[in-house]
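Apart from one protein chain that is not included, each protein chain of the complex appears where it belongs.
Read from first to last, the chains carry the letters A, B and C; within each, the first residue is number 1.
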Amino acid sequence: MNTMTILMTIVSTTLIYASPLIFTSLGGTFSERGGIVNVGLEGIMVIGAFASTVFSISFNETFGAATPWLALIVGGICGLLFSIVHAVATVNLRANHIISGTVLNMLAPAAAVFLTKVIYDGKGQTPIIQQNMSTTDIPLLSKIPVIGDIFFSNTLVIGWIGILLAFASWWVLYKTRFGLRLRSVGENPEAADTLGISVYKMRYSAVLISGMLGGIGGAIMSQAITLNYNVSTIAGQGFMALAAMIFGKWNPIGAMFAALFFGFAQSLSIVGAYIPIISGWNDVVFKVAPYLITIVVLAFFIGKSTAPKADGETFIKSK
Amino acid sequence: MNKLIKKISLAILALGIIIPLSACTNRSASNNSESQNKGNSLAVALLTDLNGVDDKSFNQSAWEGLTKWGKEHNLTKGLGGYDYVQSHQDSDYPVNINKLIKNNYNLIYAIGYKLDKAVTDGAKQNPNTKFAIIDTVVPDLDNVTSLTFKDNESAYLAGMSAALNSKTKKIGFIGGVKGEVINRFEAGYVAGAKAAVPDIQVDVKYVGAFDKADVAKSIATAMYNNGNDAIYQAAGSAGLGVFSSAKDARKSGKEVYVVGCDRDQTEEGQYDGGNLTLTSSIKALNTVVEEVSNETLAGNFPGKQHKVFGLKENGVDISKGQLSTDIWNKVEQTKQDIIDGKITVPEKP
Amino acid sequence: MQSNFDQASCAIELKHMTKAFGDFKANNDINLKIKKGQIHALLGENGAGKSTMMNVLSGLYQPTSGDVFVNGEKVAMTSSKDANNLGIGMVHQHFMLVDDFTVIENIVLGAEPTKAAGILNLKQARQKIMDLSEKYHLEIDPDAKVRDISVGMQQRVEILKLLYRDANILIFDEPTAVLTPSEITELMAIMKEMVQEGKSIILITHKLDEIKEVADECTVIRRGQIIGSVLVKNSSEQQLADMMVGREVSFKTDKTKSKPGEAVLKIENLSVKDSQKVERVKNLSFNVRAGEVLGIAGVDGNGQSELVQAISGLEKSSSGSITLDNQNITNLKVRKVTEAGLGHIPEDRQRFGLILPMTVSENIALQSYYCKPDSAHGVLKYNYMNEHARHLIEQFDIRTSSEKSETGALSGGNQQKVIIAREVERNPKLLIAANPTRGLDVGAIEYIHKRLVDQRDKGNGVLLVSFSLDEILNVSDRILVMHNGENMGIVEASRTSEQELGLMMAGTPLDKIKKSKRKVADK
Partner (left out) sequence: MSKNWKSRLSIPLISILAGFVLGAIIMLCLGYDPIMTYEALFTGAWGDPNSIGETLRQATPLILTGLGFSVATSAGFFNIGGAGQYLVGWLSSIWFVLSFPSLPGVVLITGAIAAGAIAGGIWSGIAGVLRAYLKTNEVITTIMLNYIALYLSNWIVKSFLANGDADYSKSIPQSASLRSPFLMELTNNSTFHYGLFIAIVIAIIMAFVMKKTTVGYEIRSIGLNSDASKYAGMSTKKVIILAMTLSGLLAGIGGAVDGIGNYQNILVLASTPSVGFDGLAVALLAYGNPIGIVFASLLFASLKIGGLNIPVVSNTPSEIVDIVIALIIFFVGASYLFEYISKKMKTNKSKGGKA
């Protein structure tokens, strides 16, 4: 590969791996900024992937090329609906957040395969979708010489949307009334309560947003990568997203960069095999590298990351 | 508090009894299959590995064969007829074998090399049950037949097709996890490609898992970017990522292909401009399952035997897919050469 | 007519208000009138029901029965928002602030000015806040994060939060507990100013001198019921105190003159840096002698915490030496220091002193679980631990249903007693007590002070760190004043005054004060 191809490949493969993680980790950030620990992201992604696939298969003829985009929305909505379980459990029923999140992770794949069997006549995975979300050139930007070719040509647009969404999320969290209130219930719900902010409502919004974004993240997996739903469509991405959120210090932009970093590490391990000097290394080195690099970078360069103060704490309104 | 908990549990218990009772009406329906299948001497079950019978791969192929066979013999799916069981973890194999035996299945297909231990133990303990194991050899047992496939032969043809079709003289191979079976694919593919086009470059990569479609897609993207114009995927459900990468490449105007594996993967290759599944190497588990079932029904269970299915035995094959007539003719010729023994295909890379 | 006028002149009136939690009536048939433009003090021991009443007034609790009138109108508040809308606001004892937010963000939270689409308009808020800050002399740094500002400023933020919401009825819950004398004086002035502006204030406090200074009326509450209301100018401190506890209270801790012996703690040229590498204790030297209580006075955040942490081994010192009972303990590990003879009643009992979900007996074993007789060969002897705990529960009068109760279920005073029992019982050569009576009621304070003096009388040294000058003056034999990490001087408790200490706390070294005194005398 020449340098140009290597760079192009790094960018595009980074985005392939990172896009689902960006959305999901942003979701996690909202939830935990609002004080609800969400280890159920994996389960939420499963629901998003499953629902969007069913939608796409059922309606691809009606909506044509718009199907994958609508499917993302459907995935988001279903993720949101599914996350209500988590919201009810943690906000109203005072469940331990980790237990409730684990329930999502166990429930989702079982329910999705179960429903697949119900819907598709006993089959354990769905058919292949016909309208997939594929890479395209971004208008105008892709015309920029060199940079356009590397970054904006033949690229996964949803990944760039995710990157923009991270900045938007930051802005929402730090510059709007909603964001201020959401963060306040994650830092000190008692204080928010005395100021007339409904802690329950804010925490519900936080979880539901995470459900929506996690659902979209899962939908990206099925719409752009596996092109169907099967039990291994979501195989650990939710946990990687959780890791990205912590890595990014519970900051949307940080989470986004962390997700990109994971993608970049994966990408390096793939592209590394094309770089002459190191291509002779044992394959296991390339397989282990992304995870090892993550640990090293986190331990030695990023350091401690602190969760919002009341993250994981159940708020009980006094009566 | 405790009293109330007691009350609640009573209430739930009551519900738990009433609801299922009301469902009893359904019950007779699902028991029908057993009565229908009575009187048949052969009940056949398929035991898959961790992937189910709709893995779009050889489990599915085997199940299709069994279903066809069952219907031909007026059997229904379920007890006493034919059925399949999927395992969720590697430790489930012996459990599932015992459950099938207990439910009076007398011929069990065990799909995958990972089941050899479970089959060996099960066969020794249950001499009256017959086993057919796929992809590996369990020797010296009267009630076990071993069925293996010369995947390398079909892979050879796949490699040849991809090489002949290649305009860039670069083709790729993406495997799931390195191993005995996948190695056969790799070996045959590389040999076939080199034989057809001596200066072809074959790029071999492994995902490291069978469930990471995102990594597989990234590898495929790198390969297509690097100028490979066909990739042979042998990566299980991760292989779906190869198809989606190829669809992306097509959209950006590259004429790239995927070579399918185990089953005719034309469905996976469909996209709005046509089909990008160049061809698929086929493992004809369906015909083999039918064949062995018929033999068993006729009282000729090939116990203790190791049957090898190659191109000659119609155990493996290749689909025409999108191959040009020109290439297809060459492929057919080579196929004949292999059948005739003029070409020997290596098993290891 | 008369009653109408009466109601209108009342900012708040409670009629037969009862608030019950299950069978327990925290407030029982409360009748109370708070007049407009006055400071109304509310006096009562901890657990008397003051906080419940205030939570009812601020909309957090709904009364079980009875009525609440605000400005003459009967109201039913279901949330703090309703209270806000009626102009009622509360400065909580434990500040209700978001540490991670800036001062401005904290003030506007819940009442944020926005542009279109919910976008914050902090510029607009800043103007209003700065105006209020100026008007009421509430100095703040609007862009600092709350976690970085002093306790005094945090309280000003709390007050501004209410003013920003145009609150007319302000409730202060023990506002001076954490303030320095000068800050207290400032606060009193601000309160008076606010009343003059027509606002009404309810002041909850234990401190009778404060009531005497600012309040117009005082209501005493005990066990959920009102004992009576008096005009402050007509009653003495002693009368108020007796009303509060229902018996006579002694303000002075009885103690004989100290008979100091050898130094048990020697601190020489000690410097300590905090986690941000800022030097918080600077070249400090002093001794604590056996048989005396050395008080360390100073405004919160002047290096006292770091000093205590350095002595107890929780923080490393950057230079200097610490000697305990003739043993060099500089930078030893916590456990070694404890074994060398240190007892430590930590500043924040819930955070440092106790493991709340564990039982009382497990907490009593916290310093000694690893050695005989609490354990042998790594195995805990629960029989012994429980028996020992029962013994201490009796000896220290800890009110708990059993030694196996969760410590978190105990009241604050009893939690502190668990710590004191544990620390004092080992008879340490030096006992450090850091703000040991913060947030406790008069009865508990009296008890704890007695225990500290007992410890002294047994011939051990006591180092008392407190932000409360009363406490320092009351208990200590000698007083060291810290300012900005430095020693401002050591004075005899019997020969100093609040004024002198106040000057030192503000950063004037003792020798300078003496010089100026001499000058005055010379002139």
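Keep in mind that, in the parts below, a contact is a pair of C-beta atoms (placed from the backbone, for glycine too) under 8 Å apart; a residue touches a chain by one contact, two chains touch by 3 or more.
Predicted model, so just to flag it, every value in this text is computed and none were measured.
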Problem - Neighbouring displayed chains - absent chain, whole complex - result: A, B, C
Handout entry: Contact with the hidden chain (one of B:72, B:142, B:180 or B:326)
Key = B:180
Completion exercise
Per the whole complex, from C:367, C:416 or C:435 the residue touching the absent chain is C:367
Fill in the blank from the handout: Touch with the missing chain holds, among C:69, C:352 or C:384, for C:352
Fill in the blank from the handout: Note that chain A touches the absent chain at residues 39, 85, 88-89, 93-96, 98-100, 102-103, 106-107, 109-111, 113-114, 117-118, 122, 232, 235-236, 239-240, 242-243, 246-247, 282-284, 287-288, 291-292, 294-295, 298-300, 303-305
Completion exercise
Per the touch rule stated above, chain C touches the missing chain via residues 312-314, 333-338, 344, 346, 351-358, 362, 366-367, 369-370, 375, 378-380, 382, 404
Completion exercise
Omitted-chain footprint on chain B covers residues 1-2, 4-9, 12-13, 15-16, 19-24, 26-27, 30, 50, 77-79, 83-92, 94-96, 98-100, 102-103, 113-114, 117, 121, 125, 176-181, 183, 208-211, 236, 348
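Here is the rule we use: only the chains that are shown with their structure count from here on.
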Practice task
Make each chain a node and each touching pair an edge, then name the shape: line, ring, star, complete, other.
Solution key: line
Fill in the blank from the handout: Sorting chain pairs by contact number gives first A-B
Exercise for the section: Would you identify the chain whose C-alpha centroid lies closest to the centroid of all protein C-alpha atoms displayed? Expected result: A
Problem - For chain A paired with chain B, centre-to-centre distance based on mean C-alpha positions, whole Å - result: 32
Problem - Length of the line joining the C-alpha centres of chain A and chain C, rounded to whole Å - result: 46
Completion exercise
Whole-Å distance, C-alpha centre of chain B to that of chain C, is 73
Completion exercise
Among all residues of chain B, those touching at least two other chains are none
Fill in the blank from the handout: chain B partner, complex, touching residues on chain A are 1, 5, 8-9, 12-13, 16-17, 20, 123-125, 127-128, 130-132, 134-137, 153-154, 221, 224-228, 230, 232-233, 235, 237, 266-267, 270-271, 273-274, 283, 287
Practice task
Mind listing the chain B positions that touch chain A in their complex?
Solution key: 52-56, 86, 178, 205-206, 208-215, 217-219, 221-222, 225-226, 237-238, 240-241, 243-244, 247-248, 251-252, 267-268, 270-272
Exercise for the section: Enumerate the contact residues on chain A facing chain C in the complex. Expected result: 175-178, 180-181, 183-184, 187-188, 190-197, 308-309, 318-319
